[in-house]
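The block that comes next holds chain A.
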Amino acid sequence: MANIVEVRNLKVEAVTDAGRVVTIIDDVSFDIADGEIVALIGESGSGKTTIALTLMGYARPGCRISGGSVKLGAHDMAGLGESECARVRGIEVAYIPQSAAAAFNPAHTIMDQVIEVVRIHRLMPLRDARAKAIELFKALALPHPETIGERYPHQVSGGQLQRLAAAMALIGDPKLIIFDEPTTALDVTTQIEVLRAFKSVMQGKKIAGVYVSHDLAVVAQMADRIIVLKGGTIQEAGATEQIIKRPGHPYTQALINAVEPALFAGVNAKEEAAKPPLMEVSNLYAGYGGFLDKGLPRLLAVKHVDLRVPAGHNLGIIGESGCGKSTLARAIAGLLPAVTGNILLEGKALAPYARHRSREQLRQIQIVFQSADTALNPSKSVSEILERPLLFYHGMTRRDRAKRVGELLDMVKLPRGLGNRRPSELSGGQKQRVNFARALAADPKLILCDEITSALDTVVAAAVIDLLKELQRELGLSYIFISHDLSTVRAICNDVAVMYAGEKVEQTSPDKIGQAGGHPYSRLLFDSVPKLDQGWLDSLKQDEALIEAYAVR
Partner candidate 1 sequence: MTDRISNWTAADDRMVENAIRRGATRRELLNMLLMGGVALTAGASVLTRATSAIAATPVKGGHIRAAGWSSSTSDTLDPAKASLSTDYVRCSAFYSRLTYLGEDGKISMELAESVESKDAKVWTVKLRKGVTFHDGKPLTSKDVVFSLKRHLDPAVGSKVNAIAKQMTGFAAKDDLTVEVTLANPNADFPTIMAIHQFMIVADGTTDFSKGNGTGAFVCKVFEPGTRSIAERNKNYFKTNGGPYLDSFEYIAITEGTARANALLSGDIQFASNMNAQTSRLLENNPKITLVNQAKGNYTDLNARLDLDPGNKEGFATGLKYLINREAIKTSVLRGVADIANDQPVPPSNVYYNKELKAKPYDPEKAKFYFQKAGLIGKKIPLVTSEAPTAGVEMAVLLQQSAQDIGMDFDVQRVPSDGYWSKYWLKAPVHFGNINPRPTPDILFSLLYTSDAPWNESQYKSPKFDAMVLEARGMLDETKRTEMYHELQRMISEDAGTVIPVFMGGIDATTSKLKGLRPNPLGGSMGYAFAEYVWLES
Partner candidate 2 sequence: MTTDTVSPGRRVSYRFNKIGLMSLCIILAWALVAFLAPLLAPYPVGKIVNFEFYAPMSAKFWMGTDYLGRDMLSRVLMGARYTVGISLVAVALACFMGVALGMMAAVLGGWIDTVLSRLMDALISIPSKLFGLVVVAGLGSSIPVLILTLAVIYTPGSYRFARALAVNINAMDYVVVARARGEGLGYLVRSEILPNITGPVLADFGLRFVFIVLLLSGLSFLGLGVQPPFADWGALVRENLGGLSLGAPAVVFPSLAIATLTISVNLLIDNLPRKIRDQGA
């Protein structure tokens, strides 16, 4: 079988803002055979997307292909000029982006954008192109294939857009398609649909592919071969089966271990019922927008939710995007006042508005957000960030604060020297630790963790989870742990509440979730989490009715 892609000694350099040149891809070589799908796997910053883009002769602004060759069929993409590359792009090699929602131009109809490649390269009459696009829509199992093209991007769901992006890539009959984390932004139930559509089209058309992902389980379903990357160099390459079954490199092993963390071995479930609950929420309603006649907000995001968190226990809240889990956290923290319902902290009712709560009450509940980037004030140093709650809640002197900051940094396993840095000088994992340390500084009883690991790479996320557990043991904290990722929740929670469309549909222990007898939505959610098993996707049988009822396509 001939190779469609031959990459030799690829080197990519980037210029930093300070003007320094750094090598971000170093000495990478690999081949892709006709019709073969090769996965590039690694964490963020590993250079996987950068490598994939060089196959299109493209380096993002600030980067430059500085060495080696990238043979794509007859062309060396590393050596072509901009206009020559443009002639190749779209017809020989096509790209499916991570976020189709961002990659579709909001100002034009989907059809216009899908057939744009035809227009640019004058491949065929536009009428034929439209017919071909509709064929592709059908092949990708899109609903209303005849008319979906007339819509605008914002009128279709994320999962559909992702498939439409595939149609956009396929329209020019490329020999190679680059998938750049195409399902990362999707909910698990949606992801399955999309993966299936991709797989069937690729198999049908015998097109070679590069599948860029950080998710081994997903890659296992799609790729023939896997290349493991770290820090811009290849760590290990091999057939999919070999990599997931017999990883050679310790880094690969770490990746595999992080996919399915162990279940939480919490305290005995029996004991907890006896204790008075730390936090009790009953019949909570919350939402956004102006108020309607009956005193309910225009957009009700949380409906009739009851929760109970015994001291020292962790409650996981799981659900897909838009299920109201973050709103629930905000209502508890008093950021978004609950419309009705009670929030009791150690048996005492909390006011709906944070500003009506006492400082002591506020201190006991802390909230930690998903995106460490936006959760830390970029203009302050780590010490300043950590000192504020110490001053605010505890009125500590300057010296005590400095001492305590050191202790807090120790607790979250960060070097003390980091105190002088600003958030922009920290890595994602470090930021999330600072974020968490700030919550700890208050000396709280309950920490609301809103998707705190979602933006982190799997290995880093696993380490953060371990830290959380450790701190809980030492400090006797309780967490309300909100996530869309079932395995993470199961790794840390005594109890898991499943939310769907604003309501809590089920609350059970982590080992029982998704088992027969549970709520059907929980089962669907459980089933949809990819397994590190090559045959998982093909063998997965799901209840069509269930998907119809719950999956947000």
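Here is the rule we use: contacts are C-beta pairs under 8 Å (C-beta built on N, C-alpha and C of every residue); 3 or more make two chains touch, one makes a residue touch a chain; residues count from 1.
Regarding candidate selection, all candidates are chains of the complex that A comes from, given by their letters.
These figures come from a predicted structure and were not determined experimentally.
Novice: Determine, using the touch definition above, which of 1 or 2 touches chain A in the complex.
Specialist: 2
Novice: Show me the residue ranges of chain A that touch candidate 2 in the complex, using the header's touch definition.
Specialist: 14, 16-18, 20, 22, 24, 43-45, 62, 231, 333-335, 354-355, 357, 359, 362, 365-367, 369-380, 388-389, 392-393, 424-429, 431, 438, 442, 455-457, 460
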